[in-house]
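The next block holds one structure in the form of structure tokens; read it before the comments.
And now, subunit A:
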Amino acid sequence: MASGAAPYLVVEEVSKAFGTVMALDGVSLTVAAGEFVSFLGPSGCGKTTLLRAIAGLDPANSGRILQAGRDITALAPAARDFGIVFQSYALFPNLTVAENIAYGLRGPAWPKPRRASRVAELVELVGLTEHVRKFPAQLSGGQQQRVALARALANEPGLLLLDEPLSALDAIVRLHLRQEIRTLQQRLGVTTIMVTHDQEEALGVSDRVVVMNHGRIAQIGRPEDIYRRPANPFVAGFVGRSATFIAWVEAAEGLLQAGQDGWRIAADAARGMPRGTRVEVFIRPEDVRLTRPGEGGAGSFPVTVRHWEFLGPVCRLTLAAGPQRQLEADLPPDAAHALGAMPGAALAAEVPPERVLVFAADA
Partner candidate 1 sequence: MFRRTIAFGLSLLLAPLAAEAQQRTRLTVYTALENEQLQPLKQAAEAALRDIEIAWVRDSTGVITARLIAERQNPRADMIWGVSVFSLLQMEGLDMLEPYTPLGAEALRPNFRSDRKPMTWTGMDAFVSAICFNTVVAQARNLPRPTTWADLLNPAFRGQIVMPNPASSGTGFLTIAGWMGSMGEAPAWDFMTKLHENVQVYTHSGSAPCNNTARGEYGVGISLDMRAVTLKNQGAPIEIIVPTDGVGFDMEGTAIHRGTRNAEAAKRLADWAVTRDAMEMYGRWYAVLALPGVQPTVRGYPAEFEQRLVSMDFRAIATRRDQILRDWAARFDGKSAPRN
Partner candidate 2 sequence: MPETRPDGTVALPAAAQQRVAGDALLLRGGLWITASVLAIGLVLPLATLFVRAFEDRDGGFAGLENFGRYVTTPTLLAAAGNSLWIAAATTAIVVPVAFFYAYALTRSCMPMQALFRTVMLIPVLAPSLLPALALVYLFGNQGMLKGLLLGHSVYGPIGIVMAQCFYCFPHAAIIMAVALATTDARFYEAAEALRAGRGRIFATVTLPGARYGLVSAAVVVFTLVVTDFGIPKVIGGQFPVLATDVYKQVVGLQDFNMGAVVGLVLLLPAIGAYLLDRWAQGKRAATLSGRAVPYAPRPRRQRDLPLLVFCLGVASVLAGLLGVAAWGSVIRFWPYNLSLTLDNYDFARFDAAGWDSLLVSVRMAGLAAILGTVLIFCTAWLLERGTRPGRLGSILRFAATLPLAVPGLVLGLAFILFFNHPANPLGVLYGTLAILVLNSVVHFYTVAHLTAVTAIRQLDPEFEAASASLKVPAWLTCWRVTVPMCLPAILDIAVYLFVNTMTTVSAVIFLYGPDTKPASVAVVHMDEAGQASAAAAMAVAILGVTLSAKLLQLGTARLVERATQRWRRR
């Protein structure tokens, strides 16, 4: 494996157009050896295109891609070093599990006994030993997924590419499998890139997440950074839930004013912004703390409960803070009952200034 210093995969200014549509617009990123990176974004953001450009399936129009120091931009897929799991798995339906896994193990490097032992090793790895003679159609979705994974790993590729690998599965299998994939990845130490539109999946398993939008990279960072410190309004809005509104920076350090009613809120992020700057404000539901009216601290403001939604572990309350602003707050059902947070109830709310996300609005 490549040494820690030099990145294993380098993507430099890669662009790709389909007709007049720019699917990728000057994308650059690096992936370290052994790292698990997810490409996250809404559909059409270019994440799959980027993955396929790295695989060589849809080569880039311009830019460079280096893998382990080797320029692979112009290479055909077969000349590159990767394994891939497709959204549809693309298992060969007329071949058994064993034949599927052994499919790429050919040539003089793979005499029969070696191939057989490698297949045995892989089915063991993905826990399908008793199914080796079955055909894909005889397996469950999750089992098929594991076959696809085993097949992709058979040749010990330097890079594992996962294209929406879990999207065809139902919720419980999905949760289970994504943990399994992560465990397997860490055990094998294989550099992995996963494309997904499911932020929970991306945040849950990745070392780093690449958030993409309109063919560009919106932010690259560790999951927590992406969530807590989004680089721009798109990431703030796309990753996690939040209430959003427009505000202006007031004279006082870190104070924002929104609307005609003089409603104010303190935000650390607004410090240093010139007075009068128009900003977009994002507030996540779990950051809103509710108290009974009058019991709140200095920064608290009155709110009225509009709507109440039971989600199991938490209740989501829709709050009116003034005539035009809505916030959301999550709190455990017991706490909500204790507060008497029923629709129509008047409460006090506060948001820690360090948790208020503020971005200068463009226009």
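We take it that a residue touches a chain if its C-beta (ideal position, glycine included) is under 8 Å from a C-beta of that chain, and two chains touch if they have at least 3 such contacts; residues count from 1.
A quick word on the picks: all candidates are chains of the complex that A comes from, given by their letters.
Predicted model only: the values in this text are computed from it and were never measured.
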Would you mind pointing out which option among 1 or 2 touches subunit A in this complex? 2
Mind listing the subunit A positions that touch candidate 2 in their complex? 1, 52, 55-57, 68, 70, 75-84, 86, 88-95, 103-104, 106, 109, 135-138, 151-152, 154-158, 161
